[in-house]
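Just below is one structure, and these are the notes that go with it.
All protein chains but one are shown in place.
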Amino acid sequence: MTEWELRNTRDGYAEALLELGEKDPRIVVLDADLAKSTQTEKFKLRFPERFVDCGVAEQNLMATAAGLAATGKIVFASTFAIFATGRAYDQVRNTIAYSDLNVKICASHGGITVGEDGSSHQALEDITLMRAVPRMKVVVPADYFEAREAVKAVAYLDGPAYVRLGRPKVPVLFGEDYRFRFGKALVMRPGRDVTVIACGYLLHKALLAAEELSGEGIEAEVINLHTVKPLDREGLLESAARTGRVVTCEEHTVHGGVGSAVAELLAEEMPLPMRMVGIRDRFGTSGAAEELVEHYGLGARHIAEAARRLCHGDNGGKPRR
Amino acid sequence: MTEWELRNTRDGYAEALLELGEKDPRIVVLDADLAKSTQTEKFKLRFPERFVDCGVAEQNLMATAAGLAATGKIVFASTFAIFATGRAYDQVRNTIAYSDLNVKICASHGGITVGEDGSSHQALEDITLMRAVPRMKVVVPADYFEAREAVKAVAYLDGPAYVRLGRPKVPVLFGEDYRFRFGKALVMRPGRDVTVIACGYLLHKALLAAEELSGEGIEAEVINLHTVKPLDREGLLESAARTGRVVTCEEHTVHGGVGSAVAELLAEEMPLPMRMVGIRDRFGTSGAAEELVEHYGLGARHIAEAARRLCHGDNGGKPRR
Amino acid sequence: MRPASELERHGNMSGVGPGTEGMVLEGTEAEELRKRLETISRELRRDIVRMIGLAGSGHPGGSLSCVEILAGLYFYKMRHRPEDPDWPLRDRFVLSKGHAAPALYAVLARCGYFDREELWRLRRLGSMLQGHPDRLRTPGVEISTGSLGQGLSAACGMALGLRMDGLPSRVYALVGDGESQEGGIWEAAMLAAHQRLDNLTAILDNNGLQIDGRCCEVVSLGDLPAKWRSFGWEVQEVDGHDVLEICEALDRADAAQGPGIIIARTVKGKGVSFMENNVDFHGKAPTREEMERALEELGEGT
Partner (left out) sequence: MRPASELERHGNMSGVGPGTEGMVLEGTEAEELRKRLETISRELRRDIVRMIGLAGSGHPGGSLSCVEILAGLYFYKMRHRPEDPDWPLRDRFVLSKGHAAPALYAVLARCGYFDREELWRLRRLGSMLQGHPDRLRTPGVEISTGSLGQGLSAACGMALGLRMDGLPSRVYALVGDGESQEGGIWEAAMLAAHQRLDNLTAILDNNGLQIDGRCCEVVSLGDLPAKWRSFGWEVQEVDGHDVLEICEALDRADAAQGPGIIIARTVKGKGVSFMENNVDFHGKAPTREEMERALEELGEGT
């Protein structure tokens, strides 16, 4: 197996913030006593006059961000994903999004891979929550470079956006020259037998699964769904139409998340057999990131198994009774 | 057309609370300065020592409810749906549900039919949010009697539950003798051509749509999905297998809501053509309830049209390209 | 601080308000101001009552209690240009207690932000005037509110942003007493004090009532001045129906060393006998007859 370079998505975020801050005086960054973890501290050190720490007060963080944006700022608001989306949901919904303001919520510690801190810190519903908010864009970068470029891209999209960043280091899949195309699903590996849709931490797992499957003669098309909302309907349907089977992968609940988004699309446009790799109505728990990926059935082998079952026709497509 | 008797679901809630309070001293009710609207005031007047108004402080409402439940109480916590689920999401998730406590969140003013108050008061994502919380049960009663019986039922289910009540009066569909079966989808009208799944305010619309369709020779099976979570997988699949087509109806966003729940199920178990009647990534707006139902495409004619299109094979079931 | 050229770029500073600082209001000038604002207030009340009466729903109580406050802000204190709602040097107003939207709409219409006829379409489908303030639809609304306890935070953000740009604009936020039970208010209070936002003034519509009853019976707010002082704010207390007291307090707030709050004693439903101090009229529209009666009391036709 290849040795992958490992880097943080939040470092990509910090890097993007520095670049943005350098050339655009409208960029302002807020945090809620987690500047070291979210990495906004780097921006704070460089541009202290454009950084505000709101303390442990996520509701105020978000509504303050809205007010700042109303004065023409492009505001990045950061904290852990669970608090950004859950603790401040009403502020995000009613003050930021309903006012259609330029607040970019870039939250770290999305997903089960938060690890040892356990359930109260593992955001497993943040994608669901942000997807439910009208006007909200939702992006889940898979590596350092994608995070960096995605952040730069959303900075200049109108209105609110949510970017989900992770805690652990993840394999570097892209390079310096990576061009992030907001809203456009990216085929990472073409295939004809099954479409595997993944984002964030699980994209790498999906690629590993595809390798494993390839050895068995199953060619999986791996799609990087970095933009979960708006969904690239065209791109996904095109691939699904070719393969006839879909697996979705997320370190997140399947209720309302990526799997759900794809299921909504397919159900209305192109009903096809599907499997969702994700977390099913369970809270998180303490453990090492990779251990938890295994524990919750989110590993490469689980993805491969889901695809395998679909391809071997395990009631795929046909009504059970 | 029949003249329907109209009654509030929140009145059913209030009635149930009185019954429960009478026979079970563990019942405690909390509100957040909306006791007149949610109708918990009736309980307050009868059992003042078991009622606590938390003021305009929904976060505290929910975490206080958790503490009360931890002392052995069965706690009903009420406010508007948008504040119960959105403003206090983190409290509901991390303190109530993660602690698996007996807090029954019975929120009024769910859905677009809140009407004139407009977007900030119209909960269009509450089902999505509560469905995403592990251990949370989600019930959406369709009339006075169902609300009353559902509330009595969830009181004695272990752990947290969410009951979505509406603002406007709705047609009375059931009677004094209605027996609510938690978790069991209820066939309201059998049919062979299409399964129409609805809950809450739209159940009546679905029945009207079925009548309309019947005149055209399309027999719709109308299912009352009062329990959105856990989903009655068996019941839904059984009907879907017979009809081969599914329409879902909700005065709620389709992102993560009822349509999404059904799409998740069908995608994995029985891919079938489907249409979702619901709100698509839009905020609410001021207007009369019925006007808004029309405006957002949630009326009987919209439901009928969705079913009609499915039945007439408008790309139903077949890939588009 | 932002360079002076920035100010110049935006043109002169004249808005509607005089932008006075610490001026003492006395003599004939003061009496004229009083008369002017009282007349305006009465007319605003009539618009509010009619608006809600015609809409058939809405919140008369808390709209009527803040009329003099809004009059003092929009017709005396604030620099703003109704013909240019986005004028960068304008002062900002945030209606944190968003359900008092009718009061704000009446004021904005009277200022000329939009046609007064719009008022009679309040809460109708497609109306520019939503049940709660919507910044995307209504000219003059700075930010959408309606979910309580968020507007003061938004005002903090505005004050921060304006200060970053070195702009002299001030930010005003109107908060309810019931609303002050929201923790978000105290989060904002803490941040504003820490940031020494001397360009931020909150006004508390201290009408003593919320929905479920008197605040002191629902969840008591206790000693409000002590609370705000302990959170590092400069506190003034005024009669919220005395326009001159309000104007003076607004002027004095200009000189605050940090954020300031004006605690205004008000009467919920003020001006309509059967609505005054009547909790039932928090969120209930008057019937047609009640509306007529209220308009009569408010001197309709004179």
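Per-chain residue numbering starts at 1, and chain names A, B and C are given in the order in which the chains are listed.
Simple rule for what comes next: a contact is a pair of C-beta atoms (placed from the backbone, for glycine too) under 8 Å apart; a residue touches a chain by one contact, two chains touch by 3 or more.
No experiment lies behind these values; they were computed from the predicted model shown.
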Touch partners of the unshown chain, restricted to the chains that are shown, please. A, B, C
Just to verify: which one of A:39, A:85 or A:119 makes contact with the chain not shown? A:119
Which candidate, C:102, C:184 or C:240, sits in contact with the chain we can't see? C:184
Filtering A:83, A:98 or A:180 for touch with the omitted chain leaves A:83
Residue of B:54, B:124, B:139 or B:213 in touch with the missing chain, whole complex considered: B:54
Absent-chain interface as seen on subunit C, which is shown: 149, 181-187, 190-191, 193-194, 219-223, 226-227, 229-232
Considering the whole complex, not just the chains shown, which residues of subunit A touch the missing one? 31, 33-37, 41, 53-57, 59-60, 82-83, 87, 115-121, 285-288, 291-292, 295
Hey, which subunit B residues sit against the chain that's not shown? 28, 49-50, 52, 54-55, 57, 59-60, 62-73, 75, 90-91, 94-95, 98-101
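The rule we apply is simple: only the chains that are shown with their structure count from here on.
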Treat touching chains as neighbours: how many steps, at the fewest, connect subunit A to subunit B? 1
For subunit A paired with subunit B, centre-to-centre distance based on mean C-alpha positions, whole Å: 29
When the centre of a chain is set as the mean of its C-alpha atoms, what distance in Å lies between subunit A and subunit C? 41
Out of subunit C, which residues touch more than one other chain, so two or more? 134, 144-147, 149, 183
Residues of subunit A that touch two or more other chains: which are they? 90, 94, 98
